[in-house]
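A protein chain is absent from this complex, but the other protein chains hold their places.
Then we have subunit A:
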Amino acid sequence: MATTIPLFASFKYADSLTVVGISFCTALVCEAISWILIYRTSSYKSLKYSIDKATKKLETMKTENPSSKLSIKKSKTKKIDRVETSLKESSRDLSLFKFKSGAVVALVLFVVFGLLNSLFEGKVVAKLPFHPITIVNKMSHRGLKGDDPTDCSMAFLYLLCSISIRTNLQKFLGFSPPRGAAGAGGLFPMPDPKTN
């Protein structure tokens, strides 16, 4: 099945461009769906506003110098607890709200992955400039014949595309989850999972 346009036919691994192109388009479609179902709704906006407000309030309260008086310290701790509880509740509500609408996006991603799998099953779409570790090799060599560890399968390339393109697209469009929300940020911030 022809998977590359004539312009890129001379490239041995031109299929990689097809994978990237489809990933990019999929990311745009997913964000468009998310915007329609989630981001433009007043519920989402008000929850995000609550979380941002609570996060800022919490930071201010935690960085203020603690008073030596025990009574003031106790009331401050109670206030911090109240704000933290409110923040956790808002974060939970936000997660629940996104989860309900994320099923549609998940379906789109599932279909696209199935399509890509059928197009590129058993095909080497790119060459890795490094020898991957065993865990990574299981993904990067998925479905490929031979034992050259630098052969790259569609699945690994698609994974890289998904994470890098969608994370940055969400960031660019302002759809990233608020930093104060539970599960946001961290060492490995993935694209917003509730819209996956």
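Note that in this section a contact is a pair of C-beta atoms (placed from the backbone, for glycine too) under 8 Å apart; a residue touches a chain by one contact, two chains touch by 3 or more; residues count from 1.
Here is the rule we use: contacts and distances are computed from a predicted model.
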item	value
Name per UniProt, for the chain absent here [options: "Serine palmitoyltransferase 1", "GPI-anchor transamidase", "Exosome complex component RRP43" or "Rab5-interacting family protein"]	"Rab5-interacting family protein"
Contact with the hidden chain (one of A:S16, A:S34 or A:S91)	A:S16
Residue, one of A:K79, A:K100 or A:K127, that touches the chain absent here	A:K127
Residue numbers in subunit A that touch the chain omitted from display	11-14, 16-17, 20, 42, 45-46, 49, 59, 63, 126-133, 152, 157, 160-161, 163-164, 167-168, 171, 179, 185-190
